[in-house]
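What follows is a single structure, and I will ask about it in a moment.
Removed from the display is one protein chain of the complex; every other protein chain stays in position.
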Amino acid sequence: MKKLINKPEDVVREELEGIALAHPDLVKVHYEPNYIVRADAPIKGKVGIISGGGSGHEPMHGGFVGMGMLDAACPGAVFTSPTPDQMLEATKAVDGGAGVLHIVKNYTGDVMNFEMAADLARAEGIEVESVVIDDDVAVQDSLYTAGRRGVGSTVLAEKLCGAAAEEGRSLKEVADVCRKVKNWGRSMGMALTSCTVPHVGKPTFDLPEDEMEIGIGIHGEPGRTRMKVKPADEIVEMLMEPIINDIPYKAGDEVLLFVNGMGGTPLIELYIVYRKAYEIATKHGLKVVRNLVGPYITSLEMAGTSITMLKMDEDMLKLWDAPVKTPALRWGV
Amino acid sequence: MKKLINKPEDVVREELEGIALAHPDLVKVHYEPNYIVRADAPIKGKVGIISGGGSGHEPMHGGFVGMGMLDAACPGAVFTSPTPDQMLEATKAVDGGAGVLHIVKNYTGDVMNFEMAADLARAEGIEVESVVIDDDVAVQDSLYTAGRRGVGSTVLAEKLCGAAAEEGRSLKEVADVCRKVKNWGRSMGMALTSCTVPHVGKPTFDLPEDEMEIGIGIHGEPGRTRMKVKPADEIVEMLMEPIINDIPYKAGDEVLLFVNGMGGTPLIELYIVYRKAYEIATKHGLKVVRNLVGPYITSLEMAGTSITMLKMDEDMLKLWDAPVKTPALRWGV
Amino acid sequence: MQIHRDQIVAWLKAYADLLSEKKEYLTELDAAIGDADHGANMDRGFQAVMKKMDELSNQDIGTIFKTVGMTLLSTVGGAGGPLYATFFLQAGMKATGKMELSLAEWSAALEAAVNGVKMRGKAELGDKTMIDALVPAVQALKTAQENGTSLSEALQQCAHAAEEGMKATIPLVARKGRASYLGERSAGHQDPGATSSYYLLQTAADVWSA
Partner (left out) sequence: MQIHRDQIVAWLKAYADLLSEKKEYLTELDAAIGDADHGANMDRGFQAVMKKMDELSNQDIGTIFKTVGMTLLSTVGGAGGPLYATFFLQAGMKATGKMELSLAEWSAALEAAVNGVKMRGKAELGDKTMIDALVPAVQALKTAQENGTSLSEALQQCAHAAEEGMKATIPLVARKGRASYLGERSAGHQDPGATSSYYLLQTAADVWSA
């Protein structure tokens, strides 16, 4: 295992220290329990938005804390859900009296920990709504599993809900935006290489030098198929097809196309992927009106990509274009 | 070699197509000769700024084209300097009558190609100034070599000069800003893994599973030493020491600290590096007043990091904070 | 015969020790069908519990269980964290203010604990989770207690049922938790959560019968 880290057990704390030193204008970092919170939280009258999950997916979620996006993020240990005490403290720290939205990725651990946190927060008199994002079409038979995993749509939900909250919308209205993303977002990913969890010290899975895994999860969960590496265009087809087959929208609709890097794949390759994904979306009559290309929801140093498609209506377009000022996503301000 | 590409010879063109599809609001892409140019170029009365170099360092330079930064970027083949015809056409495309600055990284090929392009442009009546960035302190005995390589400071020069040009400064004044960066910027990098040039198909260098290369260049040029992998904090010390020993400034000065990812290193590690680099800079009495953390000048999928330190005066701070709107760097607008 | 507060404390300590010892094994089980952290997670949680033991050891059983639950909640994370936290929080409700538990009381507490885990995780018997160890164990303990079996014998029957349940997870296809993403490929592996649950009840039997 080759990583720019010190001791595996210090990875998360030292990363948080780095974030605190790098972005004091945007965020404050709270330790024990760990959470990253907007420097100006809580904002009176504004719905608070928090998310969280295992570390190792940076910039998600800590890099999305700031004006127009998250009010707080709770980082767990690497690939391990954070705990309810973090979420509870973060919820209290961002509650401006208008309630708090929990954006949760659909993993058993995340869901249960956020559920317990929401119960605890409600017991303290804070109004909480939770929306569970489950957009990974790689998971089949989702009735017989823990369900589809939450992946790329989460980033988009955080941006859109953040903008809605910034506008002064109510908790229900902000949660409605999140539910739209949940309903309209579809993703699928693939890996060229495994990642290595620091405290495990060896790759999560073995992938021979000439093979790839299609449908992988962001913690290295196994995908749909393993096969010989193919040219990028064929890989993009294998990711786009299940997405297109699953979307509840049709030719003529406007979409946001998000090509994500898994952490070890450079931008030059992501643009090659975007090019083909755009072509396929367009061929199906979808109008790509917004996009995002880059490593936003990663899996440590895994090489690979995921593609997310989200139908956009007029309101969502407005929310997407609204100003955002976070360490990892910034425009309009 | 595992990459999200199609044919090696199509990498650059397909990447450019992806950029064109993803950022039509910001840039236009011109093919044969290849260059990426601001959508609104040329801007009458504004100094034009172009840079360029081999591909494989994305987002540099194409990702920095846009308002407040570059007017055009010339991408060569992977790790190969672009050619004078690209630079000439780009120079003509961005000349708004106030002259054009060429920001050149100090590699023999880049320098010679840009020299020939400048000659050709001058022959066509365009005023051109060139500044060669050579900030890589890893290169020792620079009198007996091609000189220090141009690395991280280039990104900072592009931002600062872009802002100066946007303000309406003259070609000489904009070039003066670039010369300040050239004089005050110092960088050093390291690699945990090699990169693989697509058309070569095998790693540029062999690095055993437990070794790293300190002082590496962005094309995989050999560094100062190869040694067993060490904890991040020790690695950062090994990068910061030569930088600190070389800077022509002193305790009490204000600096920008830039922790760059080489392409295959995820953000979580870069923040751990930033944390230690900040600590060392501070210990030497330097005031870190601005920073940049992320993969901005990469080396394909190489895992590793580079650190750049640049002294900032009041004017440079103002220029750094000025609005910028490019695919890879954006704020204030 | 009663289970005294000190025996509860001894049980928790013995379980923490066992987890330290079995940490790698549990993680290995989790590596096969999950994400290779169950051992580390549980060990971290029970080490945190151990740090609180000095101040805890003269409290009542209800307080001890609830504190264990809250400690696990904030230190384990993942799926195991809230599930084991719920286990102890629910058991704690049944033991509020008590310095010792009769077999019937322990049986009721365990039943409440396991019902809490069921509610929290919404897993059914056969989904290849800790439920597969816990539910038969509760059933066995209840039956033994209703039949008037001795404490030590009842505890052994309970642990034995958990062990059988744990082993029965091997051929199953997971339908809950991270392992469910594997589909058919999850069959042939023993569930890590069922294993740590079996350890918990086996430790109780060993410590309380000694």
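The chains carry the letters A, B and C, assigned in the order they are written, with residues numbered from 1 in each.
FYI, a contact is a pair of C-beta atoms (placed from the backbone, for glycine too) under 8 Å apart; a residue touches a chain by one contact, two chains touch by 3 or more.
All figures in this text were calculated on a predicted structure; none of them were measured in a lab.
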Omitted chain's touching partners, listed by label: B
Touching residue (missing chain; options B:Lys180, B:His219 or B:Arg330): B:His219
Contact residue for the chain not shown (choose from B:Asn6, B:Thr91, B:Ser187 or B:Thr204): B:Thr204
Which residue of B:Ala22, B:Val139, B:Ala303 or B:Leu319 touches the chain not shown here: B:Val139
Touch criterion as defined above, residue of B:Gly18, B:Pro42 or B:Pro84 at the omitted chain: B:Pro84
Those residues of subunit B which, in the complete complex, touch the missing chain: 33, 54, 76-77, 79-86, 107-109, 112-113, 115-116, 139-141, 144-146, 149, 197, 199-200, 204, 217, 219-222
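By definition in this document, only the chains that are shown with their structure count from here on.
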Chain contact graph, described as a line, ring, star, complete graph or other shape: line
Greatest separation from subunit C - chain, by CA centre: B
Separation of subunit A from subunit B, taking each centre as the mean of its C-alpha atoms, in whole Å: 29
